[in-house]
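Removed from the display is one protein chain of the complex; every other protein chain stays in position.
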Amino acid sequence: MISFVLRRLAGLVPTLFVLVTISFFVIRLAPGSPFDQEQKLSPEVRANLDAAYGLDRPLYVQYMRYIAGVARGDLGPSFRYKDYRVTELIASGLPLSLTIGLAAALLAFLVGVPLGAWAAWRANSLVDHALMGFSLIGVVLPGFVVGPVLALVFGIYWRLFRIAGYEAGDPGFLVLPVVTLALPVMAYVARMTRDSLVDVLQSNFVRTARAKGISPRAVLMRHALRPALIPVVSYLGPAVAFVVTGSLVVESVFGLPGSGRFLVQGAIDRDYPLVMGMILVYGAFTLVCNLIADLVYRWLDPRVRLT
Amino acid sequence: MSARTRIAVAVLVTIAGFALAAPWLTPWAPDALDWQHLASPPGFDAAHWLGTDRLGRDLFARGMQAIRVSIALGVLAALVSVIIGVAWGATAGYIGGRVDALMMRFVDIVYALPYVFIVIILATLFPRGSLAALFIAIGAVGWLTMARIVRGQTLALRQREFIDAAIASGARTSTILWRHIVPNVIGVVIAYATLTIPQLILFESFLSFLGLGVQEPFASLGSLINEGAQEMESSPWMLLVPATLLTVLLVAFNLLGEGLRSARETRRE
Partner (left out) sequence: MSDMTPLLRVESMSVAFAQRKTVDAISFGLLRGRCLGVIGESGAGKTQLFLALLGLLPPQADVTGRAFLGNTSLIGALVGAGAREVRGRRAAMIFQDPMTALTPHLRIGDQVAEPLVAHHGKSWTEARAEAVRLLGRVRLTDAAGLARRYPHELSGGMRQRATIAMALAGTPELLIADEPTTALDVSVQTGILALLRELVTDGMTLAVITHDMGVIAGLADDVLVMRSGKAVEQGTVDAVLKTPRDGYTRALLSATPRMDEPVEPAPVPAVLAESVPLSARHVSVRYPVPRGPFRRAQVFLAVDAVSLSVAPGEALGIVGESGSGKSSLTRALLRLSADASGQIAWLGREVHALRGETLRALRDRAQIVFQDPFASLDPVMTVAEIVAEPLRALRPALDAAARAERVAQLLDGVGLDATYLGRRSRELSGGQNQRVAIARAMVIEPQLLVCDEAVSALDVSVQAQVLELLASFKRTRGTSIVFVSHNLAVVRRLCDRVLVMYQGKVVEEGDAAEVFAAPRHPYTRLLLESVPRLDPAAERARLAAHAADSA
């Protein structure tokens, strides 16, 4: 079991490597240079800047230097935010982004699964239709719509939560962003759980369980729930990854200093090391999440155990 | 067709109708500035039914234009993703073996990347404001799921006995693909393509929200929402109008797609 996990973790390294390499070269394909945004620079100043940041060297040399740096734990200097290393920048915002993301993912599953199970248990009733109606809307609404609307209703009209002037350590600020981020995932999880459970409740082994005369609760919890959760768990990995990376939207809407903004801004500014660093960190996180989801899936289904 | 599907179709037809007829319904052009009605709320004076924005542009006209842009982008991008996805998936599924493994590995890797990365990488590749580049980029993201679905269907079909029966009857491979595989796959493709449209519209709105999508003077629902979010406190209708339009549009498309999908499933009983 341990060896299985270790083997899979080791397998992440080549994938990350490929990811970083591809991103490295693709980003540099984009027209424009990091220094274009400033006023027109004279050719000498430009040449100096290029040399200072190593941009005058051939591409493969830049690549090697970058990889060597990563191996040391140094993600390079930011081209845009002078005086800052990429590692510092990311570290400054990452804790907040991770907190929001993981809280949202947790909320989504802890609320979504029971809601979906309830809808399935009362399939085709009013409860079921109502829940699935909300689920449809929840799935469809993007964060950049829900966020501002929630901010409008709960922050401005009803003044329940504060939405401006973020202060670290005050959880009240995080309620709306977390809910905004969690909503689409929660809706999707509820839907998936409901559909899957309705399916499982028709299966032969559930009929057998009923025929044994055990209580409906035991039928649901002991026999039906685990197989029904299998597709939901498969969604766990992508869901967590989506939530953490999607936090950039809520950070933008609610003005929170997370690390999400570095990704977009870095791309626009052609701040290569910053973008690379973000891709590396978020890529690693996604892959680890997928691995954990895979492990949980194998625990749920004894037929697939540890091949 | 179930009642829900019928409602969805009715809603979509109505919206599309308004969007197309908008230039004749309203006296205002989408980029016309009405100095006398800056940021005015929805009402009947001066025919600003849905209000105006900060610059005095009529929100009904802009909203309808945004819907035209969004639907056009969504449908075209869905078409692109269907073409790429079906070709990729059917080839991988029918040939099988190494080729299949390789092709789907590629899909898996791209699929595992959060779409945000794709957005960023694409944003850096294309000059801002290029509409064609935009919808190719969106379509390029949408084909992944379609490829997976088509490949799954093709794989399952290839192992069905009626394919063996067709081979035993002496049919050529091309005949089998054309007369057996495609007709059996096309139902799924249409259902999922309809579900892809709202996803792609959403994706485009997201890009516009980030400032990477449709540029001025064109409006898309995403860029309108972005503007509206900034004026939220003083002019909430600037946010609520495009938000509602987007929601209704997406819900209707989703209901239609879901309806097509369950209609296929019940037919198979």
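Side notes on the structure shown:
To keep things simple, chains are lettered A and B as they appear, and every chain counts its residues starting from 1.
Methods note: contacts are C-beta pairs under 8 Å (C-beta built on N, C-alpha and C of every residue); 3 or more make two chains touch, one makes a residue touch a chain.
These numbers were taken from a predicted model, which means no experiment stands behind them.
The missing chain, though absent from the display, is touched by one residue of B:22, B:166 or B:224; that residue is B:166.
When you scan A:65, A:129 or A:210 for touch with the missing chain, the hit is A:210.
Within the complete assembly, residues 203-205, 207-215, 218, 222-223, 226-227, 300-303, 307 of chain A touch the chain that is not shown.
In the full complex, chain B makes contact with the omitted chain through residues 160-162, 164-172, 175, 179-180, 183-184, 268-269.
Following the convention adopted for this analysis, only the chains that are shown with their structure count from here on.
On the side of chain B, the complex with chain A involves touching residues 109, 112-117, 120-121, 123-125, 127, 198, 202, 205-206, 209-210, 212, 222, 225-226, 228-229, 232-233, 236, 239-240, 243, 246-247, 250-251, 254-255.
Residues of chain A that touch chain B in their complex: 15, 18-19, 23, 26-27, 29-31, 136-137, 139-142, 144-145, 147-149, 151-152, 156, 238, 241-242, 245-246, 248-249, 252-253, 263-264, 267-268, 270, 275, 279, 282-283, 286-287, 290.
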